[in-house]
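Of the protein chains in this complex, all but one are displayed in their positions.
Order of writing sets the labels: A, B and C. Residues in every chain begin at 1.
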Amino acid sequence: MNKRKILNDPVYGFITIPSELIFDLVEHPYFQRLRRIRQLGMTDLVYPGALHTRFHHALGAMHLMGEALKTLQEKGHSISDKECEAAQVAILLHDIGHGPFSHVLEHTLLSSIHHEELSLLIMKELNRQFSGRLSSAIQMFEGSYPRRFFHQLISSQLDMDRMDYLNRDCFYTGVAEGTIGAGRLIKMLDIDQEELVVEEKGLLSIENFLNARRLMYWQVYLHKTSLCAEAMLMQAIRRARELCQQNSPLFASPALLFFLSHEVSLNDFDDNPELLNRFTNLDDYDIWTSLKSWATHPDPVLSTLCDGILNRKLFKIQFFDGPPTEEFLAPLRDKLRQKGIQEQHLSYFLVAGQTTNSAYESGEDQIKVKMKSGAIVDIVEASELPTIRALSKIVRKYYVCWGKTVSLRG
Amino acid sequence: MNKRKILNDPVYGFITIPSELIFDLVEHPYFQRLRRIRQLGMTDLVYPGALHTRFHHALGAMHLMGEALKTLQEKGHSISDKECEAAQVAILLHDIGHGPFSHVLEHTLLSSIHHEELSLLIMKELNRQFSGRLSSAIQMFEGSYPRRFFHQLISSQLDMDRMDYLNRDCFYTGVAEGTIGAGRLIKMLDIDQEELVVEEKGLLSIENFLNARRLMYWQVYLHKTSLCAEAMLMQAIRRARELCQQNSPLFASPALLFFLSHEVSLNDFDDNPELLNRFTNLDDYDIWTSLKSWATHPDPVLSTLCDGILNRKLFKIQFFDGPPTEEFLAPLRDKLRQKGIQEQHLSYFLVAGQTTNSAYESGEDQIKVKMKSGAIVDIVEASELPTIRALSKIVRKYYVCWGKTVSLRG
Amino acid sequence: MNKRKILNDPVYGFITIPSELIFDLVEHPYFQRLRRIRQLGMTDLVYPGALHTRFHHALGAMHLMGEALKTLQEKGHSISDKECEAAQVAILLHDIGHGPFSHVLEHTLLSSIHHEELSLLIMKELNRQFSGRLSSAIQMFEGSYPRRFFHQLISSQLDMDRMDYLNRDCFYTGVAEGTIGAGRLIKMLDIDQEELVVEEKGLLSIENFLNARRLMYWQVYLHKTSLCAEAMLMQAIRRARELCQQNSPLFASPALLFFLSHEVSLNDFDDNPELLNRFTNLDDYDIWTSLKSWATHPDPVLSTLCDGILNRKLFKIQFFDGPPTEEFLAPLRDKLRQKGIQEQHLSYFLVAGQTTNSAYESGEDQIKVKMKSGAIVDIVEASELPTIRALSKIVRKYYVCWGKTVSLRG
Partner (left out) sequence: MNKRKILNDPVYGFITIPSELIFDLVEHPYFQRLRRIRQLGMTDLVYPGALHTRFHHALGAMHLMGEALKTLQEKGHSISDKECEAAQVAILLHDIGHGPFSHVLEHTLLSSIHHEELSLLIMKELNRQFSGRLSSAIQMFEGSYPRRFFHQLISSQLDMDRMDYLNRDCFYTGVAEGTIGAGRLIKMLDIDQEELVVEEKGLLSIENFLNARRLMYWQVYLHKTSLCAEAMLMQAIRRARELCQQNSPLFASPALLFFLSHEVSLNDFDDNPELLNRFTNLDDYDIWTSLKSWATHPDPVLSTLCDGILNRKLFKIQFFDGPPTEEFLAPLRDKLRQKGIQEQHLSYFLVAGQTTNSAYESGEDQIKVKMKSGAIVDIVEASELPTIRALSKIVRKYYVCWGKTVSLRG
């Protein structure tokens, strides 16, 4: 059987599946599941083309990993076929622990279990099923593999994950300005003492990459409309859980119903292997199908929130540099009360949050530049641009979303 | 309130919503629903980027309509603002009657109701809600508007529908070869006696357009893998209906459950206005969520089919020039029996079908070319290429799909 | 010294120079000269972006050759590093014998010396300079290398030359419709008994490739405006030669002046090694600079022709299926006489020509398809499309160009 498959990818042209093991991993239900989980959650409410999935992203990142390793080999670094496969397996599976609408549901449906922990859990389970053939990949993913650059290609500030998602998100949103020169950046990679570095002549490309990343944050990832829709989804799930725990009848797919009615912690996954199957059964479709049904639920809080999400009657949002003041919040609460929202339900329609964003994090995982002199310096030092230093400051924004135009259903 | 919105579109850059009426139609739940219906059904099993929706396609076709009308105006044809809006409304709504996986479900879930009939039904309901402001659009859509070229821009062999979907399907599948010169074709449009014609110097572009359309048929629309997946989905729905009608308990979203347990004809929609709401509540998510649940249903037929779709364990397919012979089918049935499939269930795992495809249909709605001499001739006459004549022959292919590697669940 | 250079190419992203030998060949003045010879002659009069050079095309074809060889290796065919380099050298140099405006000047300035003969001559001279390191490349180019597929990748109906130039010409002219799926075609290449074949599943891509080639012929390569400009250039050179041989003073660059005042045959190149240096000193710039000077030359024939080319006052053209009749030509001559053109100068302003074009030539160098059954068949047999058979007929068109709006200078 021929397992060297070629997949069309509008971003790179073609992606080749490089080995049998990887072919079998791609075919595995755990990985096929990623076909049903979008990369950008509800961003398609703003950018209608942004429907690409974690499945395609993972394949794209694997493709870029192949390009990066080829570049490093061409520069004279010895990397074995086994290592190549392991690195490609690791990046392929790096996001396999993502559930639907991760950023939303990690905090509501799951008790703050981070998707990376689940990725590791699933990789270990796959390693068991594949008789230990993923061991090196897991080491690289965890950072325990001796040659450090493998981990850096998988997870660092210049990893193939970021490289692919910026590329791909640009492409599918149509935000041409976010274009990064992934091809050029990859050609500029090198290794110094088993650490990933970038040649000095790639400096402008890194600056551009960090600037593009910042642009994508504000233009796409933290777009007001997405934040509002996510806030509403979070409240809808919260409300659904509440109703569920009050034994109020509620339509939901079996997979979702389970997580609505149970509190699940990371330890539970270890104790109960069945949980992983339940989790991997959950995807975007469960959420959307349930939202549609809930839009006509007798509970006015739930139905109002869900109907709003479905039909783009979204909350308004306002940003602040500090936590929102009572002066700002009080009149909003009053208006919501005037719309007939009960006191105990106000929190569903007035949500305060914060978001942080640092396009570049100085610290352990710096982007290191190899100067023509041979010296290895942090990009912050190497760049003439004060921006890079500025980008390394964490930007924290506070916001308030509220149902300005909400009218209670039912 | 500012209703002149701009939407990012990776295909055209930007799409501008040209009027308030159109803005309000786009915001209507009937139209927002198209966000949840993919243009290419299960084609993403082959082309993982092909996730674009009928929502984006409808907006794209509206955009091209604007470009086409501008070209015609620049060539001196008088077209009023009202007519422009009506034509854009008509193309925007031309596909609004599509349900999920139309080509599959029109024949199983609905009793052979064609999506165009539903589009008209919904347009009439919207016309009621918008106090008659869609009347001209409906006339253009139906072909009763006096100036015939409007209908031809909406629905003919060179309409803005085809123009956008070929463009868009190429883009998202990554099949670069299918690229049509939509921009050039539109610049070549003209009107002769209120009929749509193409300038002679656009001849090569039309030939290319028809060739590209043929390529997309075989490479994408009738791709073996998609046909197999669709055949499996059709059987899964058929089985689910059967179980439903036998009162076997079956998880399904409320919207889907209704259509599984009722036979609905076009007349029923007239008699029962509530049906339209039920229909517009149905989308891709209902199908996928149900498939996931059915994959573990106790009925081995249903669960085997659904698990196969979800995890890409698909039927094999073989094409024939004529109906498949008993010589071909009998051994396949034997093998299925050996796998333990009961006699009455064989038809779920051995599906014969046919598909027809004519890239160009000579007949009433020919593509007319305006020669430099002033004469108006059919593209078949104008082209030197025998292909065009060949493309106008209907190609009928027969196929058999069967569960070659199926192993019954449960 | 690091000779692994990377070049930006808007078409493919990046082109890597794969070896030291190739780096040195690229740096050689004979190859650098191709920077000054445009791929599409005067086509930029119609498509202003079409300014790309034979230099870039040769590098692009070399890049595609690398991709093709990698694909073949991945399919299990053994191809040595030496062979890879030789094949890349051969395609890099396949056009090195082109002079400026080849199609025009091969018939006027040079006595019908075909550019392939000059390419071979130059390759042999380079082989001498590089101590025989180009011997295998020359064998591949000539077709004497034992493994035939190498020659087919360099020069056949599906060679890397055509693949790059169609791609590149599309890109720079902006004729999007001509897009070929070069990436996909290359992935479909295979070898059968040392002959190049295409996998059956690449059939649609080849059909598309041949259709695209036909489109480019009529839309670009044989565009009326280009044909007219080339006819005028041919006459201008003819006139300049005449004046030169009459010892009329004429400004021209040294390199051009030499060829204007000498008749050079292919044999002369063998006898006189200096000739090759003279020839490689000639490029587009000599022609354009001279045209500019000649536009004010006292000879009204020469100056009228040159001024017309420079300022886009071009001849008209008309096509015919057979040779133009005297009935057509006589009145044109009369009109030219009325404009004051002398009898012996009529032929400069009334030019009859013919052009032939067969998008696919059946015969020795067929495109061979490897069917799933293992059989090897000609594309004409493999394709369902009558077009392919039709494309294999030679299309011969006759034309007449004449100075319809000419007004004699001086």
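Assume a contact is a pair of C-beta atoms (placed from the backbone, for glycine too) under 8 Å apart; a residue touches a chain by one contact, two chains touch by 3 or more.
None of these values were measured; they are calculated from a predicted model.
By the touch rule given at the top, the unshown chain touches A, B, C in the complete complex.
Looking at C:L7, C:L222 or C:L329, the residue that reaches the missing chain in the full complex is C:L7. Of the listed positions C:N311, C:Q338 or C:T356, the one in contact with the omitted chain in the full complex is C:N311.
Within the set C:D44, C:E67, C:E83 or C:E116, the residue that contacts the chain not displayed is C:D44. Residues touching the missing chain, restricted to chain B, are 4, 6, 13-14, 74, 183-184, 187 (touch as defined at the top).
Against the chain not shown here, chain A presents residues 175-177, 179-181, 183-184, 204-205, 207-208, 211-212, 215, 218-219, 384-387, 390, 395.
Listed by residue number, the positions of chain C touching the unshown chain are 7-11, 13-14, 27, 29, 32, 35-36, 44, 47-49, 51-53, 55-56, 59, 171-176, 251, 253-255, 281, 283-286, 288-289, 292-293, 310-312.
Operating definition for what follows: only the chains that are shown with their structure count from here on.
Chain A and chain B have centres, each the mean of its CA atoms, that are 32 Å apart. Chain A and chain C have Cα centroids separated by 50 Å.
Centres computed as Cα averages put chain B at a distance of 43 Å from chain C. Counting partner chains per residue, chain C has residues 183-184 touching two or more of them.
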